[in-house]
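Showing just some of the chains, left in place.
Chain lettering (A, B and C) follows the sequence in which the chains are written, and residue indices restart at 1 in each chain.
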Amino acid sequence: MSEQRVGFAAAAAALIARDLRLALRRSGDTLQPLGFFLVVTALFPLALDPQLSLLRDIAPAALWVGALLSSLLALDLLFREDAQDGTLEQLALCGLPFQGLLLAKTAVHWLLTGLPLVLIAPLAATALGAPYEAMPGILAAVLLGTLALSLIGAVGAGLTMSLKRNGSLLALLVLPLAAPVLIFGARATALAIAGEPLAAPLYLLAAFTVLSATLAPWALAAAVRIGLE
Amino acid sequence: MAWVWFHRFGSPPHFYRLATRLTPWFAWPAALLCLAGLIGGLVLAPPDYQQGDGFRIIYVHAPAAWLSLMVYVVMATSAAVGLIWRMTVAYAVSASCAVIGASFTALALATGMLWGRPMWGTYWEWDPRLTSELLLLFLYLGYLGLRNSIDDVGRADRASAVLAIVGVVNVPIIHYSVIWWNSLHQAPSVMKFGRPTMPAAMLVPLLLMLAGFTAYFVALLLIRARGELLRRERNAHWTAEAAGATATG
Amino acid sequence: MNELTADNLQLWRGEQHVLRGIGAVVAGGQCLQVTGANGAGKTTLLRALCGLVPLEAGRICWRGRDIAVDAAAFHSELNYLGHDNGLKADLTATENLRYAAALRRPVRAQDIAAAMARTGVAEAAGQLLRHLSAGQRRRVALARLTLTGGSLWVLDEPGSNLDAGGHTLLLELIGTHLQSGGVAVVATHRQLALPAAQLRSLTLQ
């Protein structure tokens, strides 16, 4: 028997490459979470009376609710498909650290839903008339917030993986957990746009993200293992 | 008997030959009309008493916006024809429309945004007209996304045809959104019943540009549809002949 | 020396006492054939042997060490093929195999091609898995098995959906694996035509 083994880093890289490839396979699919986010933010104005001042006030809220929901919609696929076709089982049995591999999958989720938001956030903020100096703050908020959303969402997806119809149960589990992200994120964004200091909500957001980053891997692995039984 | 022309039109080789012959008849007028329209619009038309020279962007914006809607209607109609009569040609036309339509929509959005900056002091407002035009872009993107997600051409044709037909309800909504809501955007001043409310020196170049854009669209459509047909029918023998004809001639 | 031992395994599923004191010893070069009627508990046993389902009582040892003690080391020698193939429908056969190998051991492109040629799906290499027939998919899963190696194979009805040629191939693959000192546990409804010296049998219920 060949005793040559692959290292964890190589395996995680292969996993990430595979998931990205699956997402890219259907060309334009990577853009879809972003597209969805744009559509959601486009819906608000439609549903509102065309009073522009109102719109500017709720823009940060719409941005963050849109981010949360687009992240949520993509979550459903995170583990469910892998569980159904048996590849998750293979992942659990490959002898490499399971927590790490699951985090790699979460990273893919962030790459597909979080990163695009980070990239368009400056644009959106400019369109809303945020001052130039506010950019670093907004970027930091969106970066931290989307990371936290992916981590929390992954735990929720793991929990509901073994349940068959999880569409809204997942949402119900994740949304309350994600509420702090939303609150601090929207607050920081609103302050940044208004040109006021945003350190307070930003620190809270950072603290929350660190907290989820420490708790999530463990909870994630435990949840998925139970789902596999 | 009256249907014979229809079935002839629907036969891929016949359509291919027809399209090849017709393309120059649209491409050249398109170039000439656009040139005339641009000269009329950018040189001859007087500056607007309110907007100065800024208004001249209308000569790209309005035709692009009109065509974004018209192309959708063409796309949906040919999709319906394809579904009902199982015509490859109609499917090919429909599939070729999507990218063109999406480009016109993007162009209308981009020129509108450029125009909005001097006019409304902002590139973008969540105004009903602007938003619904954005939704039209999403509709095109959804159509393309659906097509791309299905590998089998036949299935992709039929599935995206269903989507195109269902999506046609959005067209009137975009068109009338300015009337139904009190929008920032200009109400129709040309495309409405009765007399247009625009001085002739401005209007005539606009109409020229509109005609030019339309001819350009048809020419582009014919070229793309030919490509689509060749891709679909690559196993049929007429394609070899067509390829040979293009290679030699 | 490879050796798998199971001792007095007890396992409930819901209300049902599925594994009632199962014991077995399989040495290197041997294949344990697990048979039994539908619902007898073959799949459950195999998954327990992999450490996927926690036991009520009993002990499973690999090379004399309880598999629960160092699960990672055990898993790195294990290769499991379940009722599901463990392949992604939206990747091509080649991509599936490349990914599967990346989790276990470094392989070259020609290894992958060779494995597919061996299992008779060479011409399907570039197709998406969802476009393959049921038997072709099973054959790609067999290619994964040969490619990723491991000294303990746990196979759950590996022959399902395979044609006659596929069954012969399967026996060859298992034979080669045993020859090189590997251990195999195979749940099946169809007697495995292996030499008696290599075959241990366990019938459930």
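Quick note on the criterion: contacts are C-beta pairs under 8 Å (C-beta built on N, C-alpha and C of every residue); 3 or more make two chains touch, one makes a residue touch a chain.
Worth saying up front: this structure is predicted, and the values here are computed from it rather than measured.
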Summarise the composition of the whole complex in this file as a formula built from the shown labels.
A x2, B x1, C x2
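Heads up, the rule we're going with is that only the chains that are shown with their structure count from here on.
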Which whole number of Å gives the spacing of the CA centres of chain A and chain C?
36
Distance from the CA centroid of chain B to that of chain C, rounded to the nearest Å?
57
Could you check chain B for residues that touch two or more other chains and list them?
none
Looking at the complex, which residues from chain C come into contact with chain A?
50-54, 72-78, 80, 82, 84-91, 95, 98-100, 102-106, 149-151, 180-182
Residue set of chain A touching chain C in the complex reads 1-2, 4-6, 10-11, 13-15, 17-18, 21-22, 25, 81, 84-87, 89-97, 228-229
